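Missing here: one protein chain of the complex. Every other protein chain is in place.
Letters A and B name the chains as they come in the text, with residue numbers starting at 1 for each one.
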Amino acid sequence: MTSKYTITLFTGISIGVLALGAVSLLLFALNISPITVVQVMSAGSASNWMRISHVLSIWIPLLLCASGLLLTFRAGLWNIGVEGQVVMGAIFATATLRLLDGQAEPALVLAIAMAAGLLGGGLWGMLAGILRNQCGVHEIFGGLGLNFVAQGIILYLIFGSWKRAGMASMSGTELFGRDLWLSVPTGWRVPPISLTIAITAFILTALLLAITRFGLRLKAVGQNREAARLFGIRPDLVSLLGMMLGGGLAGLAGCLQVTGVYHRLIPSISSGYGYLGLLIVMLAGYRAVPVPFIALFFAALTAGSIQLPIVMQVDSSLSGVIQGAFVLSALLVHGLNQRKKQRDKQKNKQQGAGN
Amino acid sequence: MDVSIPVLAAGIAATSAPLIFAALGEALTEKGGVINLSLDGTILLSAMTGFAAASATGSVWPGFAAAAATGMAVALVLSVIGIWLGQSQVAVGFALTFLCRDLAYFLGTSYSRTPGPQQLAAPVPLLSKLPLVGPIFFNHSLIVYASFLLIPLLWYFMYHTRQGLILRSVGENPEGCWARGIRPRLTQTIYTLAGGALVGIGGAAFSLAIKPGWGRPQGCEGIGWIALALVIFGGWHPLRVALGAYIFGLLQISGILLQDIFPTLPSQIFQVAPFPLMIFTLVIIHFSRNRQDRWFSRLMALLSGSPPRALGRSHQQE
Partner (left out) sequence: MIELRDIHKYFGSVKALQGVSLKVEAGSIHGVVGENGAGKSTLMKVLTGYIARTSGSLLFSGKEVEIQTPRDGTSLGIGMLYQEPLDFLQLSVLDNFMAGAADFQRKKMKKKLLALANRFGFTLHPDSPLYWLTVGERQQLELLRLIHANIRVLILDEPTTGISGEQQDLLFGALRSLKEEGCAIILVSHKLAEIEALCDRLTILRRGKTVAEQEQPFDRNSVLTAMFGEFSDQPPPDQNSTVITAGKKKKLVSFHEVCSSTGRSGLDAVSTDLYEGEVVGLAGLDGSGQSVFLKICADLLPHTGSVERFNHQHSTSSDQGDKQAVFLPADRLSEGLIASLSIREHLLLADNTPLFMLPATGREEAQQAIETYNILGQPGTAAGDLSGGNQQRLLLSLIPAKARLILMENPTRGLDVRSGNWTWHHLREQLPEDGAIIFASPDLEEIMEQASRVIVFFDGRIILDRPVDETDLDEISRAITGQVNSECQIEK
């Protein structure tokens, strides 16, 4: 056990060294001091509670999207449609808020909006699943197409039926009434209820994968659809359910962005967090346990980089470069490890056959 | 707005040129059994490096060279991790997509909205004066002519040369090639790099000719995904992939025309329209495969192809 633990630790360290080393080299080449960058970014993400809570507000959608993606990856699917699922969750939540505003207790309206967000994302996920299972469109392309469609719908709504009185603009719809905002304590930038929801959703997902029949079936389907059929599993149904649940969690993220962060619908409501979620789960090696930590790290990078253009005239897309470098280094290190492991495995196999 | 057919056709030929390079480059890569998913990022990064190199030297040619080199560099990363180390090519490609995109924005800030050289139309003497054909085919920038030439060249290479046959064989069954004394992973690497170079040229075709200049956004965001879809749509056959690219160009242009008809709709909606249509086509092709209808299914068999059997699976030597 200890040796396995040491190997994991060693892998983690080598990924970090490789990624940060590569980015530092790039910065040196551009005559930018990596140390100053680290200082600015860590100050931008952790110098006070306000900033930490800003990091947490990014962590919430990332954790939700990544949880959803854990499910779809386990089913062996590349749910690139996650962005569209976030958007549809946001749209469904906004529609609910607009429809029920003043009709019921604000708390109840918000609760219904959450359910609607789940439903919106889930439906969008289901659509990608149906396109894959019944229409033979690979989930990568179905998902991408649906992302574009969701983008079209949100633009149409913001510039069309839900446009602000007088003028339509990229800045989004009218703000909701204060009573429909998720409450934020003074000095915080993140609603505690959002945090609770995201953490609960992650724990439930991890348990679902680890100890339930559905989790085991999802894994079987993801590994080998044909063999799963022989075990009496219906692969289409199981993977569709995985897509719906995964999409639902992404939709929930969209809903929390609307009710807890922007308090309106904006064109870029997903902020690319869905795609970032994909990178997080890949970096986690498709396992649940590292996901919240990596999500927190990525959130801190994203939040910290906002200071870069202001303080150092360096573009904030540096955070994306670092995140990408991490995932690529992870793939490289895993590749090298696997090469070694495969040789050992071959050894064992031959031993088994030899007997 | 008044549009004549030749103007429309010329417009399609020009706007589709970068897509032709990108989609055919990807077709070349995938024919050898490697999937390079990083297109969207690669196009953006090479558009940036192409523009930067052209600005620095004041000439477009170093720009195209730099862009091709960029595309090859990205393809090299994919080759090392995806082919030689056997990691999921989809995962590597996806990570590269976002790394390249952000790298392009990060490195390109200083070139943002700056003037730079661009390739202008170079009408072919005499031929461009021909009625109808002249304006459609012979009044373009050089890169557009190159895109015309690339289509038959690639088709000839794939189906009528010895190396082309080796390429197709590797995409079908790398183990079989290994047994015949062909080095599958080397072959795959070569064509992944070659495909990457074409994709890179496609990126520079944007920033140096079709949508000149660099900025955030550049305007070619999303094109990479469309190129990937076109390869499937075209059934991995260069001629059909090119046809798909021109159909997409038509959709794009008609989007602009439709916008004049429906001025109330935001322009972004027309930009996203072609993608759902592409998916719709994929669905139709899928369903028509199971149709009993003779001529219809035969027609569809012509329109759709089977993927290389080893696509995305790397060969591991024993």
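The definition used in the following text is that a contact is a pair of C-beta atoms (placed from the backbone, for glycine too) under 8 Å apart; a residue touches a chain by one contact, two chains touch by 3 or more.
Just so it is clear, the model here is predicted, and its values are computed rather than measured.
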item: Residue, one of B:Ser169, B:Gln218 or B:Thr281, that touches the chain absent here; value: B:Ser169
item: Touch criterion as defined above, residue of B:Ala179, B:Leu257 or B:Leu277 at the omitted chain; value: B:Ala179
item: Chain B residues touching the omitted chain (full complex); value: 161-162, 165-166, 168-169, 172-173, 175-183, 306, 308-309, 318
item: Residues of chain A (touch criterion as defined above) contacting the omitted chain; value: 211-213, 216-217, 219-220, 223-224, 226-234, 343-355
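Please note the rule applied: only the chains that are shown with their structure count from here on.
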item: Residue numbers on chain A that touch chain B, as the complex places them; value: 30, 78, 80, 131, 135-138, 140-142, 144-145, 148-149, 151-152, 155-156, 159-160, 168, 275, 278-279, 282, 314-315, 317-321, 323-325, 327-328, 331-332, 334-336, 338-339, 342
item: Parts of chain B lying in touch with chain A, wherever the complex brings them together; value: 37, 77, 80-81, 85-88, 90-92, 94-96, 98-103, 105-107, 109, 222, 225, 228-229, 232, 264-266, 268-269, 272-273, 275-276, 278-279, 282-283, 286-287, 316
